[in-house]
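The other protein chains are all here in position, but one chain of the complex has been omitted.
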Amino acid sequence: MVVIMKPGTRKEDIDALAAKFESQGLRVGVTNGVGCTILGLVGDTTALDMDKISIEPNVERVMRVQEPYKLANRKFHPEDTVVTVGKAKIGGGNFGVIAGPCSVESEEQIVEVAKAVKASGASMLRGGAFKPRTSPYAFQGMGTPGLDLLVEARQATGLPIVSEIMAPRYVEIFEEKVDVVQIGARNMQNFELLKEVGKMSKPVLLKRGLSNTYEEWIMSAEYIMAGGNENVILCERGIRTFETYTRNTLDVSAIPAIKQMSHLPVIVDPSHAAGMYWMVEPLAMAAVAAGADGLIIEVHNDPAHAKCDGQQSLTPKKFDDLMGKVGTLVNMMGKTLV
Amino acid sequence: MVVIMKPGTRKEDIDALAAKFESQGLRVGVTNGVGCTILGLVGDTTALDMDKISIEPNVERVMRVQEPYKLANRKFHPEDTVVTVGKAKIGGGNFGVIAGPCSVESEEQIVEVAKAVKASGASMLRGGAFKPRTSPYAFQGMGTPGLDLLVEARQATGLPIVSEIMAPRYVEIFEEKVDVVQIGARNMQNFELLKEVGKMSKPVLLKRGLSNTYEEWIMSAEYIMAGGNENVILCERGIRTFETYTRNTLDVSAIPAIKQMSHLPVIVDPSHAAGMYWMVEPLAMAAVAAGADGLIIEVHNDPAHAKCDGQQSLTPKKFDDLMGKVGTLVNMMGKTLV
Amino acid sequence: MVVIMKPGTRKEDIDALAAKFESQGLRVGVTNGVGCTILGLVGDTTALDMDKISIEPNVERVMRVQEPYKLANRKFHPEDTVVTVGKAKIGGGNFGVIAGPCSVESEEQIVEVAKAVKASGASMLRGGAFKPRTSPYAFQGMGTPGLDLLVEARQATGLPIVSEIMAPRYVEIFEEKVDVVQIGARNMQNFELLKEVGKMSKPVLLKRGLSNTYEEWIMSAEYIMAGGNENVILCERGIRTFETYTRNTLDVSAIPAIKQMSHLPVIVDPSHAAGMYWMVEPLAMAAVAAGADGLIIEVHNDPAHAKCDGQQSLTPKKFDDLMGKVGTLVNMMGKTLV
Partner (left out) sequence: MVVIMKPGTRKEDIDALAAKFESQGLRVGVTNGVGCTILGLVGDTTALDMDKISIEPNVERVMRVQEPYKLANRKFHPEDTVVTVGKAKIGGGNFGVIAGPCSVESEEQIVEVAKAVKASGASMLRGGAFKPRTSPYAFQGMGTPGLDLLVEARQATGLPIVSEIMAPRYVEIFEEKVDVVQIGARNMQNFELLKEVGKMSKPVLLKRGLSNTYEEWIMSAEYIMAGGNENVILCERGIRTFETYTRNTLDVSAIPAIKQMSHLPVIVDPSHAAGMYWMVEPLAMAAVAAGADGLIIEVHNDPAHAKCDGQQSLTPKKFDDLMGKVGTLVNMMGKTLV
């Protein structure tokens, strides 16, 4: 940590502050200059509260030097984490595609889509049973019966299932029925929920919040990992910017950035980023080329009658075309489509 | 709702779509032109799903004309809502100030601050018992014992208490102990939580999410109101922008905008917007001058040792100075400081 | 400046880099720790190029400690700058209101508006002769004849005139005819233009760019001041965010922030921030309450037939009402409406 003193601070006050830091087990280096004194603090600074230091009377500014996350930090865990779910693998050179409808609507629908996406090469099935909707008057998902239909689709195809959890009270049923637990963008900083899924045995797919930084996103993964669950998959799904042509702005730089900062796998959701089916392919391809470890894509057998997000869903036919291109590019990138 | 047809759509396809809308009880007007046909839809369009219409094969674009919210809409409820909590009132010409520490730390601290802010003219006491923190390693609040200390502070001063709820499982204890239930910015779209507080008998203070539009914010109020709880106070607390000098960017335009869109009272949190104690006063004054119905301000008896947010907390002395200025301005605005 | 070394950098490499900085006349303090070494650099660091240091082979990160601006910096010029234009004054306790139409349209229009705003207490007249328009097919302003009409309005009322310059080639004519030269938001980083107006004898009204930080904005003022023209008035006019209800988002925090960082006066343009006439009053009042040194407001005698921005223009009657309220608030703030 670096502490900048206010201009004109007396030497004895600087020394007193330095002594205070030293008494907390830190090494302190002081650089004095005309109108500017810099304190360099080295040691285990995770216990230090920047905000508290910043209100010390003679302190002008505090800057952090080390990352505030440990378990998710690549510095302390250089090799890639590989998340394994049945036969599916994501991370460390393994590329996985999760596909399926926005929401589970009927047995026929989910089984049909599951078979189709499996045939095209998807390694997991997605489907929402509990849906976060901006309007209280919109379809809120089938609830628990939706999870049962996902289980049937898994039985029919062998594909592991991924579904979104919306509150701590569903932890038990998700633990029982689901293979990967999804935290949606709007719940990325629902810390009570993060703590609960941190105690689960199932891997967690953590979507980036609409306006959360890379560091905040990794800190939310750190919440889950601090609870004991180290199988976290990060998912970039577009951020909110001034541009309204697309539903969100896909931040493709997140992929190399996260790989630099963390050992966790990172996948991309081009469907929510674009919000328009015809843009899913170019964004999916961009994600693969930028080094993503996987994709999560909305596929519906009848988008025109989907209960939600039909406008951003691919038909099984379009998904199959896309998988052909994705497969070629994954190989070119030196990865394996699992 | 307005539906724009793709150029070159055949007349029979336009008529078929119009007939479909008419069969749903809507009036449809068709404007034909070279290369552009516009369908105007009038009636109860809340049941219509824009997304579904947008994927009809001949539709180019769909635009909503009417607001998607009803209970919170000023059009259907022209007079201001006044939220009453004991002797405190917010809205409809009544200006209320909620003050207190970021988090409850001890009986001594919360009672001392409560007495001080009451003496300066605050009408409610704030204090966090459950704290949403970006880092799992940061102080997470005292939990339930913190609520008990708030109750003691209420007994000592008569001030109603405001505290943040973080998960549905705390609904019962908040119903029992707290006077106003706060939903934090990060939970503004935690729809499960919104549904639960919608069933409570206590007023709700709903903070705007970091990157949520006015419409999304009102839709979250609509969730609570649809559950039966119509006592919602909206709280602007700064949005996330590219500017990093301030913790957030206070969106003062939200005040007149919300007053135009909704009948609900709107208050401002200058402490979280600024993130620096010396900026609280100008932002608080700006909020009053823009027409806010109240303020929520962080006050701590010893900011240098506060367990969180000390750098944005006012001392009781500075708060007292501010209240003098706020009081004068509230009067000038033709409102009453309750 | 602070330089963070990569973990594992050898002592001799650290020493070599420190020696290099010392040879540039800087003092260097080294703080060593396990896995982290911090170099504190003190002295005249304005000549240092952060980007260059950041690509030194053993450097992980570089952080600036001191501001990159000098002439505009309050640290080196603690007292407020007062910009004087004829009888008008802005800054240092003097509050000035600039009012007039978006664009000059005719002699009758500009003279009528000038007389009206003068009667209501405005101290300067604004009016665009050259208009930056998003579309090449929109009205681009009257050009030089528009400046002549402004001069007539000045003769008729005595009000100094403010108009926007769009390219270096107009410097001569603006120097001759105009009293305050405005740089529009879209030209805030048109560095060629900044250099040219830096050589002018007339004060400059520098609008903040749509997505420029406080620091970038002050750096653009520094460009003008470095050219010899120290009479710069900064003007906040709203920034671009995700919220689309308002034309821009007024960043009211800019007022106290700029006053902390710089000695230059800062005024607010509520008309462009809001984009809707009915929101001008609350935003204008908020600006005054937050400590602004002035306002610039669009007023048109016939908004419904204005050639541009009619929807955000006040009628002379509404402007007169607003000035009554503004005057009362300016007094309450301890300032003088000049």
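A, B and C are the chain letters, set down in written order, and residue numbers restart from 1 in every chain.
Just so it is clear, a contact is a pair of C-beta atoms (placed from the backbone, for glycine too) under 8 Å apart; a residue touches a chain by one contact, two chains touch by 3 or more.
Quick caveat: nothing in here was measured; it's all calculated off a predicted structure.
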Would you mind listing the shown chains in contact with the chain that isn't displayed? A, B, C
Residue list for chain A contacting the dropped chain reads 211, 213-215, 239, 241-246, 249-253, 255-257, 260, 273-274, 278-279, 282-283, 285-291, 328-329, 332
What chain B residues would touch the chain not displayed? 2, 4, 7, 27-34, 36-43, 61, 63, 65-66, 75, 211, 240-242, 244
What residue numbers in chain C mark contact with the hidden partner chain? 46, 49, 51-52, 54-57, 68, 132-138, 140, 166-169, 186-187, 189-193, 195, 210-211, 216, 219, 222-223, 226, 240, 277, 303-306, 308-311
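We take it that only the chains that are shown with their structure count from here on.
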Copies chain A and chain C touch via same or different residues, half shared test: same
So the chain most remote from chain B by C-alpha centre is C
In angstrom, rounded to a whole number, how far apart do the mean CA points of chain A and chain B lie? 27
Residue numbers in chain A touching two or more further chains are 211, 240
